[in-house]
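Beneath this line is the structure, given in structure tokens, with notes to follow.
Every protein chain of the complex appears in place save one, which is left out.
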Amino acid sequence: MALIRYIGRRLLFVLPQLFGIVAVSFFLLKMIPGDPALLMLGPLASQEAINEIRSVMGLDKSLIEQFVIYLERVLSGDLGTSWQTTKPVMEDLLKRFPATMELVTLSLLFALILGIPVGILASLLKKSIINKFSTYYGLLAGSLPDFWLGLIFIFVFYTILGWAAAPMGRLDLGILPPAVVSGSYFIDSLIAGDWETFNNVVAHLTLPVLTLGLINAGPIIKMTQSTMDRLLESDHIRYARSCGLGEFQIVRRAFRNSLPSVLTIVSVLYSFLIGGAVLVEIVFSWGGAGQYALSGVLNADINPVMGFVVWSAVLCLILYLIVDLLYFAIDPRLRD
Amino acid sequence: MKVLYLYCKDRPLIGFGYFFVFFLIFLAVFADLIAPWPPQTANPDDYLQAPSWRHLFGTDETGMDIFSRCIYSIRLDLSIAFLGTAVSAIVGTAIGAFVGYYEARGRLKTVFSSFTMRALDVIQSFPVFVFAIALVAIFGQGLYSIIAAIAFVNMPIYVRLMRTQALSIRQMRYVEAAYLSGLSDVSLIIKHIVPNSMGPILSHLSVNVGWSVLLAAALSFAGAGVEAPTPEWGSMIAVGFKNIVTGQWWPSTFPGIVLGLTVFSFALIGASVEVLADPVRRRAAIAKY
Amino acid sequence: MTDSISLSLNNLTVDYPGYKGSGTIAVKDVSFSIEKGKVLGLVGESGAGKTSIARAITRQLVEPGEITAGEIIFENKNIVSMSQKELRKYLGSQISLIVPNPKSELDPLLTIGRQLGDVVKTHLKLNNKEAREAVLKVLEAVQIPDHNSRYSAYPHELSGGMAQRVIIAMSLICNPKFVISDDATSGLDVTVQREIMKLMQNIIKEKDLSVLFITRDIGLAAHFCDHLGLLFRGQIVEIAPINSFFKNPIHPYSLALLSAFSHSVKWRKVYSTDPQKWSKEFFINGNVPDSMIEVEKGHLVRMIR
Partner (left out) sequence: MKILEVNDVVKIFKTKGGNVRALNGVSLDIDEGKTVGVVGESGSGKTTLGRLIVGLINPDTGSISFEQRSIGSKVNIRHPDIRGKIQLVFQEPSESLDPRIKVGDSICEPLRGLGIEKSSWNSKLKIVSEKVSLAEEQLSMYPSQLSAGQQQRAGIARALITDPKLIVLDEPTSALDPTARAEILSMLQDVQKEFGVSYIYISHDLSTVRYLTDETAVMYLGEIVEFGETSKIFSRPSHPYSTGLLSSILLPDPEIVMDESLELSGEIPSPINLPKGCFLESRCPISTKECSSHHPDLITSDDRLVRCFEVEKMKDIVQPSSKFEDFDKSFDDFMTKRYSSSVQAGNN
């Protein structure tokens, strides 16, 4: 019951926020200099042609009117068309978002699998090398530019060693993508049971996932380590120790208590990476949503950018809702 | 100073962080004397030279010396980062102090606080990077729009940080005592609340300078920052990008290493400030001496 | 003779190396023994080393604290030289601890039934059903009303007094021989404290427990203990059977503590905790002397002559 009320309240806050995001980004992006009609038709186009296009695109109306029209269309699921790809934005994004989500999700999974055990061990073994390593790794990983690390990996593992697949998209040219179910090649090829495609997908995923995973493991290690440190010194863990509970139980209790903080950092990273993975996408020619939005910004093509903003805001919303549900599952104090 | 020395004595890596930042500043100031080649002069005869004694970090596809360009980049990247961070810290701290202090204190003040916080929520729900690029696109490419974008993107963190501090400090008894003494809201904030929240702000400030360098470089890499011939780490990496697949690793690698070390150094300094700004942890850290 | 002793500390010293500047020695050369079925009260102000002693006995000192000298003998075994594994067998089952601030001492994410159950399962190797029975029994013993539903309550759902009863239940569940109570009632309101103290008194009598009762409140100790030791700056300055202590307190610090309860301004001013004002036999060269003198049978005072 408390949960439903909580989610209800949450949604109540979120809808105005969503509106705010759409409004701010709409007016902001309209401020980008450059006339789409001009850009579309080229500098040699006649004034009449430009005017015609402008009225087709609704650019001759006032900003407010344009915004209302845009809102109406968004609510009916139409995000407009991109003049660069000349396709509906919705269609483009439906192809590109799964690519980004697949990359980000797998990277964070990798970062978690690496980060949590290292963080716990570093906290348990205070004087060990792993403690020193993880302390500085956390700082170093956050300092490296991910796009640069991607380049170095390409050089080492593709150019020199030839182990990795070419950094050109999600599949080799000769291989057909699997039938679309989720949009993620990783999942879809598994569903289709197509091992050749699956292997190729994994080969292409390896380097970008390694890049993003290694960098984002930094904050995860740091958070795990510092909350575990705090908890192992906390009153209730000390008390559990003086009740003679075994070390395994102690670590389990401390970890359980540190889960909310780890969850928080993961959700922050996730929402950041939906847009923030764009540079790695560029390096690996991933063709993800971030790349799509970026070229939109740089070419005054605002529908793709708006579409991207709306999509990622909704995705973040769903993400935070899931995180809240997990908090509820972990911490009984929230249930009242 | 002495505390800092004692702290670094056991932690050589932190000491390195401080050293490297001072070294960078030194290089930036004396770039004209140190850099062996002019940073923006293309030399077609010398294109894509591997690192050698003549060109320490090699040359790029137009034949510009990468070592010299790396040194000149420091000026640009560090000033962008310092200015961007300073603006966001000052503005953010001021807003945060008032927001935190006024939260749930009278109707108008509360409205001001909650409106600011909701506005921040909206700003922060944007994908940060796309947002920064959009800002640069709006103001036109150039130094000041990059600085403005960085300042704007960073500001919400300071507002939140300072708000949390102000919220807890305004509950402290000494603030209540000062309130009862008849001090005005503004002087309460300036005299008691801001000085007592400086610890977390300072430690974030240093880490933030590092991030700002990273963000500036990333903007240039994405094509929304400094334009090509100007020496800048991010755009240098972008220029070297196409060469790497064919095996010329140096045009991208060296600027990346310098960039990474710079950000790392600021992170190290930030980590030490976090400890040193807290009297209890400071005492524990240098307890041996 | 030694068979009648439950636990004894011999010249225990706990040091916090690293905090050189303040030069604190948390506990210095503390010796006492607790007879079976008796309660020893240890009274001192904050920073006197009370909690360090409790934590030294359970070997849970906060970093960088360590036991640098002395031994802790429990049932003819030295706790100081035990391995962690061996120690764990004793903690919670033979020696248990009652702590202050019960709400922060319980894991906020687990039900109290689960937390109590974990302890019995670890020590007595019970299965789930037996553990549940044992937990319900002990919850009843500490007079928790409606204990069947409290079994699945979380710590934040309990009041301070109730949480304190849970902690007491936790300390009793494995039928220990020795209980350390570290300022157990300091966070409670006086009327609740009174109830809890009564409960503890009854349980101690019933189970014939030996208790180290650490407190700041000498009034509480006067009514609860068989012996009383006074801790001052990490050292025991006076230790005696309860009647001997209150009939004839000798050390100026004892008198200062007692006069704090008195209505008389005069005595408050004469006796202070400032050692500089003490006479020479109690305080030399800025320190309390190393020797203790037996003034009556079992009544020792830290003084010269």
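Letters A, B and C name the chains as they come in the text, with residue numbers starting at 1 for each one.
Quick note on the criterion: a residue touches a chain if its C-beta (ideal position, glycine included) is under 8 Å from a C-beta of that chain, and two chains touch if they have at least 3 such contacts.
The model shown is predicted, which means the values in this text are computed figures rather than measured ones.
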Touching partners, among the displayed chains, of the absent chain: B, C
Contacting the left-out chain in the complete assembly, out of C:Asn127, C:Thr191 or C:Asn285: C:Thr191
Residue touching the undisplayed chain, where the options are B:Pro12, B:Pro36, B:Gly140 or B:Pro195: B:Pro195
Residues of chain C (touch criterion as defined above) contacting the omitted chain: 45-46, 159, 161-162, 189-195, 216-223, 242-243, 246, 255-265, 267-270, 272-273, 279
Touching residues (missing chain, whole complex) on chain B: 172-174, 176-183, 192, 195-196, 279
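Note that in this section only the chains that are shown with their structure count from here on.
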Between A-C and A-B, the pair with more C-beta contacts: A-B
Identity of the chain that, by mean CA position, is farthest from chain B: C
Between chain B and chain A, distance of the C-alpha-averaged centres to the nearest whole Å: 23
List of chain A residues in touch with chain B within their complex: 16-17, 20-21, 24-25, 28-29, 31-33, 136, 139-140, 142-145, 147-149, 151-152, 154-155, 158-160, 167, 272, 274-276, 278-279, 282-283, 290, 293-294, 297-298, 300, 305, 308-309, 312-313, 316
In the complex with chain A, residue positions of chain B that touch it: 13, 118-119, 121-123, 125-131, 133-135, 137-138, 140, 210, 214, 217-218, 221-224, 234, 237, 240-241, 244-247, 249, 252-253, 256, 259-261, 263-264, 266-268, 271
Touching residues on chain C, where the partner in the complex is chain A: 58, 60, 62-63, 87-93, 96-97, 99, 101, 104-110, 115, 118-119, 122-123, 154, 156-157, 170
